[in-house]
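What follows is one structure encoded as structure tokens, with my remarks underneath.
All protein chains but one are shown at their positions in the complex.
Here is chain A:
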Amino acid sequence: MQTRKKYIFLTFLASWLLIFFFGGDQLRRFAFFSGRKAEARRNWPHWTDRSLLKNFADPEELQRDGDPSLLSPQERRAAWLSVYKSSRCRMESCFDFSRCERNGFKVFTYPRERDQPISESYGKILASIERSRYYTPKPEEACLFILSIDTLDRDHLSAQYVRDVDEKIRGFPLWNGGQNHLIFNLYSGTWPNYTGDLGFDIGQAILAKASFDTESFRPGFDVSIPLFSKDHPQRGGERGWLSQDSVPPKKKYLLVFKGKRYLTGIGSGTRNALHHIHNGKDIISLTTCKHGKDWEKHKDTRCDKDNVDYEKFDYQELLHNSTFCIVPRGRRLGSFRFLEALQAACIPVLLSDGWELPFAEAIDWSKAAVVGSERLLLQIPSAIRCIHPEHVLAFQQQTQFLWDAYFSSVDKIVHTTLEIIKDRLSPHRSRSRFLWNTLPGGLLVLPNFSTHPGDFPFYYLQHGSSPSEKFTAFIRVVSQAGSLSQPILRLIQAISGSQYCAQILVLWSCEKPPPPSGKWPQTTVPLTIIQGRKKLSDRFFPYTAIQTDAVLSLDEHTSLSTSEVDFAFVVWRSFPERIVGFPALSHFWDPEQGRWGYTSKWTNELSIVLTAAAFYHRYYHSLFTEYLPEGLRDLVDGLSACEDILMNVLVAAVTKLPPIKVTQRKQHKETVPQQVKGTAGAAGSRHFSQRQDCLNQLVDWFGYMPLVSSQLRLDPVLFKDQVSVLRKKYPRLERP
């Protein structure tokens, strides 16, 4: 046995050596050894005198780039105004910035004329602006003007085409050559070329248009918007369809398309080729010639078979079950398909050469879509097969984020357009690309608050920083007594005992003036009184005195212990984007009355944490006061105890997450709502029903119910465990 093995080995060895010593030459000429490698690669030469070469420019010349004979800067700017007009408009040359300086970014919409019907979509656009916080009814304080003439559909074959626009706008005294005007358009041009022609002279107006082509797009001036249908919701909007993150993506199809095939005319180049990539297995690309009146006239040999296959698949089903969706150009560059794919988390594969992608000035589409080239259609399958599953997962999530942040309603599309324009007015106070492309998105980030990611509650992880280690306690006093009650004195003592407390602010919202400083308890941390304006929404005003990231919001009747505060703050630091607090409520849908309700009773769920005792990030004060439209704050001021619901709705709308309830000692389980007014019975129930009204009105404003329920409460790790109290950090939380 052994000897035989030995011989086998030796023979093996010998043959190897033989092959290499004698056959090496032949082997080398084989396949990969051969060819170009043997030849020298001709690189750029290393010139022997390269160190003697002259610089491309004299260093001094580089530093003295002046020419006094030139136009002065002012003259040059004046010259621009006359040279760079209409198709060469830029903000510098066609926009009057001075209009926006006095009153800030205010938008005026022309009054609607009776005899001038407007389409449903344009009505929604105007409504969005009129509901926004930028709206002004006074033209003299406006920075931006929106026409009341419907300019959405400029295909003169269309029923909604408005005639004689030129004449009409010339009659407007505010028109001023279109300066500082914003014009919305969804369809331009007509058969057969579908050019960008609008059929009237927009002059110096900014154009917000769907299907924008890069050639006529005036960069930094125009805005490309997505094509949306007349059924697109005014506000709120449907959520994206992605409900699970799976790796690898578990969808039935890799790539799908179902749509028209154009046999002739513009766009037919791509549409006519799409069927080539269909493989019947994981790539489904179905086209039909059956569209238009005279399709049979142009029909070719494929048509009949294609039409049969076409009927076998349902578009919605394909959308739901595919990882990638082809979004080719139609006659125009953009299509409804784009937003449909985005919502469906079907990663758009764009085949629309020269399309200026929607909001590309802000949105980084390379994170959410595959921008293909029409000319390289046949490479698409192999290209997307090479995309790593992790990237697919990231793409899918990004489509959902973008859909929800910028596209799911007309409000969002219009507001994104406005914010992009607003950002241009003061470049130093604008959102970076990071802020636009990271959750929760640019609309929810106010550059007036800060442009630094570390100042917001959303970016600590990406930014590699953490929230500040102290908090500001903010106590609202509304009672009519005028003197300091026992509960508030106890509260101040408890709060100031916390090692994390930086300062205490008291918002004094009573008729009577606050007691003199001598009457207030002595505390180790500074205590400041702020005189309120007696509005309920005052408590969420972004007072400059609040300098810490965390705010502990309190009512005068709240009873908390130092260890409760300490524990809640430590928890908040793990969840800085949420409301973390004590008394909680839970909302529910009441099918009998067909409305939302909520309960403060003991329930197994919670979705609202009352701001009578809660931590949250100070940025939410700014969002509450500056992001929400004034009408909403007026609504809250008119109803009692609605402001904290609004705060919860706002935070839930921003984060899509429930608030967090932390351990609370037994005794104050019923702090709210009765105690706020101090009366029981009739007043209490009226108060309660007002709150229900409040919730329903808020849902109406937001267009959907943003609140999210949670089934958990966070307790200290050893809470009520069978272990010595000496070992526990928060033993006081367990006292009955």
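Here is the rule we use: a contact is a pair of C-beta atoms (placed from the backbone, for glycine too) under 8 Å apart; a residue touches a chain by one contact, two chains touch by 3 or more; residues count from 1.
Methods note: contacts and distances are computed from a predicted model.
The chain that is not shown carries the UniProt protein name "Exostosin-2", picked from "Small ribosomal subunit protein mS39", "Cytochrome c oxidase subunit 3", "Exostosin-2" or "Cell cycle control protein 50A".
Looking at A:S158, A:T264 or A:S373, the residue that reaches the missing chain in the full complex is A:S373.
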